[in-house]
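Worksheet: the structure to be examined is printed underneath.
Omission of a single protein chain aside, the complex is shown with its protein chains in their original locations.
Order of writing sets the labels: A and B. Residues in every chain begin at 1.
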């Protein structure tokens, strides 16, 4: 673009950075929650909820700005998609934390720890990349990295699903089936978070290709 | 906008009003269905299905108009989102009614009645607000109200989920687990309807902010 954006129009960039930093906070809190004894989890879930609320505010600020400025640094639809997919990440992280507490899940399979670990790395990569959006600098490494993390997340997801639903020992207790249902919901929600990170990365790629 | 819309272009407004009134019909029928003895539910579900079909026709009319008029009263993408999210509401209401009958569910937990009650109130608020879209008058109260109803819906959803999946008495019967699976699908679908009402409200807010 040949013309200069005013500070008002450039104001999208810090909001995307804040959204991504907030996601990193939520992901790290979730990792702590999963590692914590079950009695301590409700307090940590509260902090994840705080991060989700902070994310909602950032999303709302982006949408209001999107609707009120005449010139945007990139396509309106791309801004909308980027904000929505960042919001989807933090929503899914919060939902996973919430369900672990709500369902009073005690023992979490190791696969869940692996899923959350991938989310923490995707969150760090996203938070590190967002400040480069303004200069469109070195973003390719970021989206390739997140796409490979999504493959890793898929593998972890598959392993934990197979373990839950096709366990080596046959399930003979109805309460154990109920436990599977609850754990599957957490595991599916973590996979949604990983998918949403990939959508964020794909949107950034799409923006970068247009600018090139 | 400085120029006048032709009647053809203004024709979107009555369609949105019809879509919202139709949702109110569907929500009220669903409330009746939930309160009815199970033997009478199939007949009521048929009426909810009729409302869904009527909704499909309105959505289709909006999309055809959207594609054929040159000037629209607000952004094409906003019209698309508003029509789609109204359609999502009635689809979810119909799916919930359908599943209750299809799964031959007898006893419905009180939490479902609470969820449906919130939906009826959100439907009334939406039907009442849509005719004001043309004048963009007093819409803020509407979207604030629907957002607070969504919080109420979330609370009802959480309570009913916890009751289903972490019941006070341990489940010892495999058939009872199957019942939980079926009820959870209904409960999840009602929550989708509440979320879709919020998307309708957020889209209206987005349109109103642009016009301001």
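Here is the rule we go by: a contact is a pair of C-beta atoms (placed from the backbone, for glycine too) under 8 Å apart; a residue touches a chain by one contact, two chains touch by 3 or more.
In this text, all values refer to a predicted model and were calculated from it rather than measured experimentally.
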Sole contact to the chain not displayed, among B:32, B:50 or B:77: B:77
Where the unshown chain meets subunit A, residue by residue: 77, 158, 161-162, 165-166, 170-174, 176-177, 180-181, 184, 202, 206, 209-210, 212
Interface with the unshown chain - residue positions in subunit B: 63-64, 67-68, 77, 98, 102-104, 174-175, 177-178, 181-182
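Here is the rule we use: only the chains that are shown with their structure count from here on.
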Inter-chain centre distance, subunit A versus subunit B - centres from mean C-alpha coordinates, in Å: 27
